[in-house]
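Of the protein chains in this complex, all but one are displayed in their positions.
Note that the chains are named A, B, C and D in the order they appear, and that numbering of residues resets to 1 at the start of each chain.
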Amino acid sequence: MVILPVDQGFEHGPARCFASNPDAYDPRYHFQLAIEAGCNAYAAPLGFLEAGVTDYCGDIPLILKCNNHDVLNDEPDPLSAITSWVDDALRLGCVAVGFTIYPGSTERITMYEQLRTLTQEAKAAGLAVVVWSYPRGSSISKEGETAIDVVTYAAQIAAQVGATIIKVKLPSARVELAEAQKVYQQYEIPISTLADRVRHVIQTTFNGRRIVIFSGGATVADEQFFGEVRAIRDGGGFGSIVGRNSFQRKKPEALKFLDTIIGIYEGSVR
Amino acid sequence: MVILPVDQGFEHGPARCFASNPDAYDPRYHFQLAIEAGCNAYAAPLGFLEAGVTDYCGDIPLILKCNNHDVLNDEPDPLSAITSWVDDALRLGCVAVGFTIYPGSTERITMYEQLRTLTQEAKAAGLAVVVWSYPRGSSISKEGETAIDVVTYAAQIAAQVGATIIKVKLPSARVELAEAQKVYQQYEIPISTLADRVRHVIQTTFNGRRIVIFSGGATVADEQFFGEVRAIRDGGGFGSIVGRNSFQRKKPEALKFLDTIIGIYEGSVR
Amino acid sequence: MVILPVDQGFEHGPARCFASNPDAYDPRYHFQLAIEAGCNAYAAPLGFLEAGVTDYCGDIPLILKCNNHDVLNDEPDPLSAITSWVDDALRLGCVAVGFTIYPGSTERITMYEQLRTLTQEAKAAGLAVVVWSYPRGSSISKEGETAIDVVTYAAQIAAQVGATIIKVKLPSARVELAEAQKVYQQYEIPISTLADRVRHVIQTTFNGRRIVIFSGGATVADEQFFGEVRAIRDGGGFGSIVGRNSFQRKKPEALKFLDTIIGIYEGSVR
Amino acid sequence: MVILPVDQGFEHGPARCFASNPDAYDPRYHFQLAIEAGCNAYAAPLGFLEAGVTDYCGDIPLILKCNNHDVLNDEPDPLSAITSWVDDALRLGCVAVGFTIYPGSTERITMYEQLRTLTQEAKAAGLAVVVWSYPRGSSISKEGETAIDVVTYAAQIAAQVGATIIKVKLPSARVELAEAQKVYQQYEIPISTLADRVRHVIQTTFNGRRIVIFSGGATVADEQFFGEVRAIRDGGGFGSIVGRNSFQRKKPEALKFLDTIIGIYEGSVR
Partner (left out) sequence: MVILPVDQGFEHGPARCFASNPDAYDPRYHFQLAIEAGCNAYAAPLGFLEAGVTDYCGDIPLILKCNNHDVLNDEPDPLSAITSWVDDALRLGCVAVGFTIYPGSTERITMYEQLRTLTQEAKAAGLAVVVWSYPRGSSISKEGETAIDVVTYAAQIAAQVGATIIKVKLPSARVELAEAQKVYQQYEIPISTLADRVRHVIQTTFNGRRIVIFSGGATVADEQFFGEVRAIRDGGGFGSIVGRNSFQRKKPEALKFLDTIIGIYEGSVR
């Protein structure tokens, strides 16, 4: 499963996202990229979907990102704003809604309760729910945000609230919480390779009974990215969300890049 | 009455809970354990119940834990997030809803009012309400959380809000509050043995007209645990909630452990 | 009018309230006491009423205390939690709802607005509203809570929000607020005796067009209590709420005690 | 237009308001006073209106004061509590609702939004809306509360939110805000006499297309008060709200006092 997400215009500002490939300022560009690359879905906030849905609806499954956060005031304990909802998703012909939670933020209770309501309404309407579960907040160090115990904890929370598809960042081998550290050492949980850690994420998220996909994060060298995809595949992960690494380059290159990723998952590329 | 509760994946994180018995990462495992052990009920958050209910519904009474708290940001005055509700419990075929309150937290008013609403809706729907009443907050010392006066106060609050089944921790002989201390001394209330204290909890909770069950807490040696169960029985307690002490060991051992507990309550084991 | 109120289990904790007379741990005890003593009404929170209403409904008018406050976290500016409402009162066959406000607390606006809603719904349902109006908060000294100007101000607020029965503490001759002090001196308002002060409370609460009753507070010697009752009678007060002074002693003594109080009001006792 | 407002029992406490004329403790007194004096309307909170409406309804137009503030906790940034609403006003046969806003308070957004809702519902029900617009808050000095630029700003806000009748205090010649001061000097806006200032208030409140009335404030000498009334008349103001200056004296004197005021407006008194 490979998903194209484009919410960075809201999350980071337009020029930071699209200046390297100005065609991407146009909302229609991302529909075209996702369709031509053969992605499984395209995810974006309300404005971007509304600006292209009449032309491309039906050509690719759409995910409406229902909450968003900007960095014009980058508080240590973030809360996203609800910018759309299930009724918008139905009107736009989407197959799923997306929602971000920040476990670790002092505002997390609000987010969990919003997610609970969204999940209930989405399921009743026949929509899937994709949760971006990103640990962040005043009580977590920057490195801790991708620590293996924190990432698995964040995935567990999303699963317990009822999410069926969960998106986390690729975890590091760091263990952040003291109480967790004791357990990782005592039971010698294998987390040294990236594939080990992907496998552990899948295990800890209802032992594979929930779909977990992984995000690439900031732009990295292609070979490193392909290596990460292989680790996701080898660890039993369900797929990738590929945003900035794809739409921040020219379309021919992006198509080639996404084709390689899909090939790795499908087995046609090693 | 012996209940298997498994909300620790949310409350403490997955590896801390399940690494000692990795089968327990799988939500179906706990249904099976509770059924095979002959527990009176199995209690868990939405995600864990949804992941197994189609296979096991009807084989064991289910309790939906409707709010949850995580420790990724472990504030001194905790508030749990509402993660499910009465309508979910009905959809999943549960017999009861569960809810945690933290008397002593500055956020307690929110929790009491949520519990009041939950209780009203649950009773109207024919569901029982099980309240986890755990004193916690900036105004209570760690030892005070299990002090006999604080535990009985917490049980009283739950009963006055309308709960019919109340779960508290086994109290110590400590008396925390100065005003209460005067009364315990003046009237020489017997609280020296664990059975005395269980009896006092039952007495102070509407003199036995409400069901009070006791939780085991962290993993302890089996003989100690069995001793506590005998004290609950001797003091007139209604039963135990046994979580980590059961599911954190391999299933055959867990079944034997739970069998002994049930035997103590039924009189077949001394 | 003599009312038996038993909300101290929630307000102060069970042992502090009932250890001196352990029969009182049982919710049925208070129904029986109020009925046998011939009280005009029995007031208690949801749990206590639900636990006895099927046996005693119809034998005594019931008042459901709809909000409650505990002292496990005793903040300087208190807010009570809503623990029941008009619909509960109707289901339980009550004749009135009770509600506490704390004028002087920074949280008072929330309480006034809750009371306004409660009053409106209660009146529409044909229920009376009894307001416990207790000045408290960071801006009022301990002595100020019973100062004559503060008590009359608190009664005035309750009356203006629409309460028909108002319960205040017996006021002292202290005048707390500087602006009020000028007026009490200039117009030489008589407040030296308790009967004077009761008369002033009745006058300032719509000149006798609202029912004001007085609470006894902590346990005091019987003769002092009877003296206070005579002052309420002589000052034109409408009656007493007698809680701890009655249920914290054995029933025979309590019945005799309440009989004397009722006698004072009825004129059969001097 | 001369209105009798009696909300000071809530705003300042009963003895401060009524001790100088104890008849005024009785809610019926104010109906009688307003009727006998020939006032255009009588305004009071819920409790005072409910206590007399059955006797006097139909004899004088009534204004229900829908929010109120007390000084038992006199915070620098006040917010009034909503104590009644449009449905109460209809039930009591009122012709208008009254509402206080405190421009300058950090809580003002809540008040503006409440006023917006009240205004919309009141207009739909055929009721007029009288706004008490009183600048107050941590950012405004005591003198600034009656500064000409601040008073006109407060009236403008009330008018823009949709009020049709606006009550402000008589402004002083002080200009509070630096940005405003530049304009008052540059354009030499006449504000030296009270009549000038009244004229300026009327001009700045939609150039006379909204009704603005003025309140007297604390008790002052009669001649001073009559002088202010003449200034309101000469400056084109629409009338006075006369509270403490009327009901804090004996009724015969109050009737004479109000008669003089009405005479000044009608031209029968100079």
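We take it that a contact is a pair of C-beta atoms (placed from the backbone, for glycine too) under 8 Å apart; a residue touches a chain by one contact, two chains touch by 3 or more.
Fair warning: this is a prediction, and the values are worked out from it, not measured in the lab.
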{"item": "Hidden partner chain, residues of chain A it touches", "value": "9-10, 12-16, 18-20, 22, 25-27, 45-48, 50-51, 68, 70-75, 79-84, 87-88"}
{"item": "Positions on chain D where the hidden chain makes contact", "value": "103-106, 108-109, 112-113, 116, 120, 135, 137-140, 149-150, 152-154, 156-157, 159-163, 177, 179-180, 183-184, 186-187, 189, 203-207, 209-210"}
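By our rule, only the chains that are shown with their structure count from here on.
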{"item": "Smallest number of contact steps required from chain A to reach chain C", "value": "2"}
{"item": "Fitted rotation between chain C and its twin chain D in degrees, CA, nearest 5", "value": "70"}
{"item": "Mean-CA-position distance for chain D and chain A (Å)", "value": "57"}
{"item": "Junction residues of chain C - those touching two or more other chains", "value": "none"}
{"item": "Pairwise touch network: line, ring, star, complete, or other", "value": "line"}
{"item": "Touching pairs - complete list by chain label", "value": "A-B, B-C, C-D"}
